[in-house]
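Pasting in a structure now, in structure tokens, and then I'll have a few things to ask.
Excluded from the complex is one protein chain; the other protein chains are retained at their positions.
Note that the chains take the letters A and B in the order they are written out, and that residue 1 is the start of every chain.
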Amino acid sequence: MLLDFFQTSLDGLMVGGLYATVALGITLVFGLVGILNFAHGQMVMLGAYIVFFATAAGWGFWFGLALAMVCMALFGLLLERVVFRRTLGNPMAGLAVSLGLIMIIENLAAAAFTPDPRFVDPPLVGSVALGSLVFSSQRLLVLVVAGTLIGAFYLFLQKTQIGKGIRAMAQNRQGAALVGVRITRVTAAIFAAGSALAGAAGALLASLFAITPFMGNTPLMKGFILATLGGLGSVPGAIAAGFLLGLAESFGSRYLSASFRDGYGFILLIATLLFLPNGLFGARTKAKL
Amino acid sequence: MANATDRGAAGEEPIPTGRPRKPIDWRGIAPLSGWLLLLALAIVPIVVDSRYIVYLGTLLALQAALATSLNLIIGYAGQFALSHAAFYGIGAYASALLVSSSGMGFWASVPVAVMIAVTIAIVIGYPALRYTGGIHFALITFAFGELLRLLAANWHDLTGGPQGMQAPYSPEPLLGIDFSTGRGQYLLAAAVLAFSLLVVAAIRASRIGRGLTAIREDEVLAASLGIDVTRSKLFAFVASSALAALAGTAYAPFMGFISPELLNAGESVSMVGVLIVGGMGTLSGPIIGTLLFVAIPELFRIARLYRLVILGAVIVLAVLFMPDGIAGLLKRWLRRFGPPRSSAGEG
Partner (left out) sequence: MLRAESICHNFGGLEVLRDVSIHIRAGEIVGLIGPNGAGKTTLFNALSGFLNPAHGSIFFEGGDVTGLAPHRLAERGLVRTFQGARVFPRFTVRESLRVATDLPMRRNDAQAAALEGDVLETFGLEEWAEVEARSLPGGMMRILGIAMAMSAGAKMLLLDEPAAGLNDVEVAELQEVIRRAHSRGVTICVIEHNLHFLMGLVQRALVLDAGMLIADGTPYEVTRNPSVIEAFLGGDDIAEG
């Protein structure tokens, strides 16, 4: 019984960590430039495929992970420069554009890669025993890597110049501009960093689950749920919400209905949006005027 | 300007000369000819003897009806509702369930299904619309749509689960029309489209309609002038969702089969895309968008994947460069070539 509990918890944390990795990109982009980027999920999908092709080419998983992050960072920069920069004043246009982008990317991928699921051999196989608890090694690894990435990102925000710029923008955009923060550069950095994280999440997902061209939609929705739960624009909020959601799903699937797994998140989202519009941690308040 | 008649010499009977020529009012003619063209297109499936054309026509009519009703909430009220496909599904499932399990006739099930949709729309819409800034609303409707789909896929007893359920019935004959034939189904779909257009046009011309466009332009300003913003938005949302459900009731007997995929958020997104491209805020925009993005690919058998890629690309381009869509573009051309506008133009 206790074993079960820990097992479920670990699963929940692992999944939650992955979700949080995706959510960070979403919450930052929305919090700072007001764009709800639906295409974020596609970065996850592309990251997964990059890892697939990297391992198929014999370059190994870790290289694939790094490659996924770099490629997605570049892709994010490209999108920001070419597309999103034009929609900065108009969040609805940003949303609409990102919907269009999903259609393009997802279906091109489906056409190019075919909808057949692909699989990647995970770098770690087997399991690890801690006392009488048995954990899948790969899942543990994913949890560790996700945690490291989140931690690294947090440090990036605290310590680097650009990271500070991001935080300044999050608090007061005009003020940040006034003190010399280069808004366009920081925005580009946010897109790049968020996309890199999404790519990494995709790579990690690939080591555990099947890869399909449509796999981006679920992490996307979960990412939105987290970003909203945690308060749009709040990094610690997204992280905490990520683990919360992961746990909720894990326990819900284990003890209630498994096939309804995704539904728990949606219920949480709807409930939060209706009753706690600023998320569990109350980040940005919506000004009425 | 010369008089229309000239007096003949010495006060005889006036000799009529030609009336001064008015410049051709393209502005007035173009929309009218557009509607005539649509009417002509609409008649095609009735007279042509091809099952495929009839099938295509029915599909198009339903899609156009969906686009038209979606226009009400997105184009006129300016709120991004991503739950439209879900309400389409609610209409389909509700009426199918009512007909198959309780023996209710089709025509009786329609108003019930629509009322169910109305209730759900109010329950979801009211809290969701309390917030300004449509992002929350977009998210809630998106999540709601997906939630419904999951419910439909998992509630095996009620809905048959992911395999969907059969809808092996047809509407009872009405006005001498047999709705079990392809043509009959087409007429039903066309009627749904016509009804949706009428409702949207009526709303647009009314106080509420003016209020909605005002809200779309600047909702804070609208509020300061006495417009109840939340109530207007809710009205638009409920009306558009109810019309979507209506279309859904026609879908079930047409396809004979409904599955949870009908409620797919991806479908809602496509509908929004069609609207963006065709032009929101006009009556013709949704029709143009549907013709372009459903009819043409269907006719040329372009694979669904590529169809979506192209739609996606056009959406991106449209949002960036053509914010009023194709219909908006046409409107602006006409404005340039026609006499000065007198009042809110027809779209």
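To be clear about the criterion, a contact is a pair of C-beta atoms (placed from the backbone, for glycine too) under 8 Å apart; a residue touches a chain by one contact, two chains touch by 3 or more.
Please read all numbers here as calculations on a predicted model, not as lab measurements.
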Inquiry  = Which candidate, B:Gly211, B:Pro253 or B:Gly312, sits in contact with the chain we can't see?
reply    = B:Gly211
Key: Touch with the omitted chain, as defined above, among B:Leu60, B:Leu150, B:Ile227 or B:Ala252   = B:Ile227
Query = Which subunit B residues touch the hidden chain?
reply = 207, 210-211, 213-214, 217-218, 220-229, 340-344
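Simple rule for what comes next: only the chains that are shown with their structure count from here on.
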Query = So how far apart, in whole Å, are subunit A and subunit B when each is placed at the average of its C-alpha atoms?
reply = 35
Key: Interface residues, subunit B side, partner subunit A - complex   = 78, 80, 127-128, 131-136, 138-140, 142-144, 146-147, 150-151, 153-154, 220, 265-266, 269-270, 272-273, 276, 303, 305-306, 308-309, 311-316, 318-320, 323
Subunit A - residues contacting subunit B, complex = 30, 34, 36, 83, 86-87, 91-93, 95-97, 99-108, 110-111, 217, 221, 224-225, 228, 257, 259-260, 262-263, 266-267, 269-270, 273-274, 277, 286, 288-289
